[in-house]
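Read the structure below first, then the notes.
For this view, one protein chain was removed and the others were kept in their places.
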Amino acid sequence: MTTVVLRDLTRRFGNVTAVDRLNLEIASGELVAFLGPSGCGKTTTLRMITGLLLPISGDVLFDGKSMITVPTEKRGAVMVFQKHLLFPTMNVGQNVGFGLRMQGVEKKEMNRRVSEILELVKLPGFENRRAHELSGGQQQRVALARALVVRPKVLLLDEPLANLDANLRLEMRELIRSIQREMGISSVFVTHDQEEAVMLADRIALMFDGVLQQYDVPQAFYQKPLSTRVAHFFRNDNALAGTRRGDVVETALGTLRVDAARVQQPDGQVLVTVRPEDVRLNPEAGSPNCIQAKVLLVVYMGTHTQLQLDVGGHTWLVHSDADFQARVGETIPIELPASRLWLLPAN
Amino acid sequence: MRFLTLMEKLRVPLMIFPAVALICVLFFGGLTVGLGQSLGYFPAIGSYNLTFQYYSDVLTDSTFFESLWLTFRLALLSTVSSSVLAIGIAMVLRQSFKGSRFFTFMFQLSIPIPHLVAAAGIVLLVSQSGLTARIAYALGLINVPRDFPVMVFDRPGIAIQLTYLWKEVPFIGVVVLAVLQGVGPQYEEIARTLGANAWQRFRYVLLPLIMPGVLSTSIIVFAYVFSSYEIPLLLGVRYPTTLPVLAFKNYQDPDLSLRPQAMAMSIILTVIAVLLLVIYKRLAKYAVNS
Amino acid sequence: MQKIIRWIVLISLVVVALAPILPQFVWSFSHRWLFPSLLPSEWSLEPWEYAFSTSSRVGEAFISSMAIGIVVSLLSIIVGLPASRALALYDFRGKSVIEWLLMVPIIVPGIVATMGIHQVFIRLRLTDTFIGVCLVHLIPCIPYMVLVMSSVFANYGTDLEDTARTLGAGPVSVFRYVTLPGILPGLLVSTMFTFLISWGQYITTVLIGGGSIITLPMVLFPFIAGTNYSNAASISLIFVAPAILVLIFTSRQLGRESAVMGGFGKL
Partner (left out) sequence: MFDMKRMTLILVVLMMLVLSTTAAQDSDELMGEVPGYATWADVLAAVKGTTVNWHMWGGSDKINSDVDNDIGARVQELYGITLNRVPLVDTADVVNKILDESAAGVTTGSVDLIWINGENFRTLKDASLLYGPWSEAIPNAKFVNWADPSLAFDFGTPVEGYESPWGHAQFVMEYNTALVGDAPPKTFEDLTAWVEANPGLFTYPAIPDFTGSVFLRHVFYWAAGGPEPFLGPFDQAVFDQYAPKVWEYLNALEPNLWRAGETYPEASALTDLLANQEVAFNMGYGPGNAASSILEGKYPETIRTFVFDTGTISNNNFVTIPFNAPNPAGAMVIANFMLGEEFQLKMSDPALWGWLSPISPTMYSSDFQAAVAAFERHPATLSTEELAAGALPEPPSAWVTAMEQGWVENVLQK
């Protein structure tokens, strides 16, 4: 049970600032996702937590103790990579027991703990298999077991599921989640897949260009993104410029009511946004917050129908019921429920 | 259609035939002639009767065993020390640092240089009146050449081994380096986060990864040293000398009746080489697996 | 600390790499250089004049060494390339036997087969001939070529070739535009190795060439054995120069991660 604090963590490679004054706190037993496009600095941060990479400035604290001078092998922050999962020269048992062997744990005890952890990852009795005899998912689970068996203070997973196919990924997510909960290990995992981050993480740290954009629970990234960039990353580009005045926003398409208790932008120039799934089509006549939109494209998606609409010159995406009917070029009314509207700062 | 399937069938045989034929005729043909002569089938001197006489002549001669032991010792020592040094240097060269390409090139420098030139260079360097001895004299460390340690024409064969080291360390090293660069840093990083210190990372993670490459290049090196002729001839003592030198001396003796003995030595040399290879591969397999 | 060790290793690496070669430059310009002088007491161009004179036969030997090396390399490619491809990409009965057959010459002392083949060559009138020497040099060269190239082929695979064929390329075009560029780095290195193996052969050339085919090692050997180090030095340097040139061209291939060097790890 360890809390991890990153304080003003900064790292440069040549002229490029990979991570810029990052401040973050990971509560004991929490599972945090570092999310962002490739090159955003999430892996660099992970490596700084392990000590494989030293920051130029800033500090890494485990339970309040600075780790900067502690070498990787003594930190107790264990890493699981996406590639090169298992040591190819060892069998499963040797792979899992590696960390214990390094600590000089007695052989009998080691074997006991290895078989125990293999059961936990649902690979009982796999000790003598060679790495190349295992499937991708099995290898992933062995790698996880190898990390867990040393009871790390912090578990760090670098895109652990990127190489797995869709079904396996789902299965593994659940496994990681349940084991992490069960063992209560403070964990960080790096991913560029927002869906994965949302499903797994207690909190998500979204990074762009080495700068932390938003650190919050997954729901917040959908409901309360802090910028258009964040919103865009979570696939929300629906926006409409306007001016807030109290609980209304004046837009070119009319006046929209907002939930003043929910939105955080001050009065003045703002962007009104609403998630595609929150837009109501076919509103009842007379509903508030109704505006007209022109249908640009209708795509049947199986579970729903996706529409591209022209809303005051902006292209919006809207999800409707699967059986929703509309013709391209038709103008339809849509309702933007006040309780779902969120305001972003105007650019 | 039938023609096409026939071509399909013949493809592999056609591809391997030239190489296999050449090696069979030249190498195994030569070996067979040698075997025949070693057994006394030597029409040129009018000998057709098969006999093991020449083998027993060779195997009862202490000179042969002294040569065998010397040859084996030189090969083993050169191979082991080359491998160890090669791994060490490769570990340094794999790190990325300024000028690493220059140093890697310098490391490879001796690979293409013929053994003969290497031998001459080593003599000029480490003989009792060589450059090192002269530097030692200039520094006042020695007064006369014989104060300088004996390294050329010596029983332990130090100059011989230095020549092999100089030639073979880069050969093994380059292979190790290639393997290490293919491995990348991640295994070590995992090991590190799992609590392995520098030695443990090398011993338990890297060494098993590079061992297959080291083992098979060291077989090549061992075989080379085991069979080389010029270096021990130029830098070694007159007695005992290495097996190839001894065999060739007998072969080139104007007394043709020594030829079957030379051939018997060669055949024994061959058998030992193949045997050592088999043992080595077994050991290697065992070492890698456990 | 680690940095200091690294630089100690690197500097000694350079010193050790150059120590047996650089002093030979000085030797090649020396007339009298006796113990304990650190530099020659008399300088001279004689060793170089001798090396470039016709009587040293260095020029002639250089040409035959080069010609033999090139012919042996080409033959090794012609013979070794199909075999290594077959071994790398196809499974067939007796494959392990073939592999073994082609690898044994690396392990077994070359002098053994050479002494036997010498007897046959005398009868076939191949001793004292250029082609006889080339043939005997092939014994160690083919196995090296096959060893390296089968690893290269295995690494390269057939996917790209198959793609090219579905795109309408004939066998020649596939080889010319897909296979050859793919295996070229490996081919360069293995050709360099076979060339250098041939380039450095001494005793096999002496035996089969019978003194009629004079190669550089044969010109050099008497001077080393005869402790005539000044002449040995000038000839050594001529002997080394093409080898270093070859290295400069292939150094990059040698240095980087490649199936080529890995090939040596597949014995």
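As written, the chain order gives the labels A, B and C, with residue 1 at the start of each chain.
By definition in this document, a residue touches a chain if its C-beta (ideal position, glycine included) is under 8 Å from a C-beta of that chain, and two chains touch if they have at least 3 such contacts.
Everything numeric here is computed off the predicted structure, so don't read it as measured data.
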{"item": "Shown chains that the omitted chain touches within the full complex", "value": "B, C"}
{"item": "Touching the absent chain when the full complex is considered, from C:Ser55, C:Ser96 or C:Thr166", "value": "C:Ser55"}
{"item": "Among C:Ile117, C:Val206 or C:Ala243, the residue in touch with the chain that has been omitted", "value": "C:Val206"}
{"item": "Subunit B, residues in touch with the chain not shown (by the definition above)", "value": "44-45, 63, 128-129, 144-146, 150, 153-155, 237-239, 252-256"}
{"item": "Interface with the unshown chain - residue positions in subunit C", "value": "30-35, 42, 44, 50, 53-57, 118-119, 122-123, 125, 127-128, 206, 210-212, 214, 218-219, 221-223, 225-231"}
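As a convention for this text, only the chains that are shown with their structure count from here on.
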{"item": "Far-end chain from subunit B, centres as C-alpha averages", "value": "A"}
{"item": "Between subunit C and subunit B, distance of the C-alpha-averaged centres to the nearest whole Å", "value": "15"}
{"item": "Residue numbers of subunit B (touch at least two other chains)", "value": "none"}
{"item": "Partner subunit B, residues of subunit A touching it in the complex", "value": "50, 52, 72-81, 83-84, 87-90, 98-99, 101-103, 146-147, 150, 152, 156"}
{"item": "Sites on subunit C touched by subunit B in the complex", "value": "5-6, 9-10, 13-14, 16-21, 23-24, 27, 34-38, 78-80, 82-83, 85-87, 90, 92, 98, 101-102, 104-120, 135-136, 138-139, 142-143, 146, 192, 196, 199-200, 202-203, 217, 220-221, 224-225, 229, 232-233, 236, 239-240, 243-244, 246-247, 251, 254-258, 260-262, 264-267"}
{"item": "Residues of subunit B defined as touching subunit A within the complex", "value": "184, 186-187, 189-197, 200, 204-205, 208-209, 211, 288"}
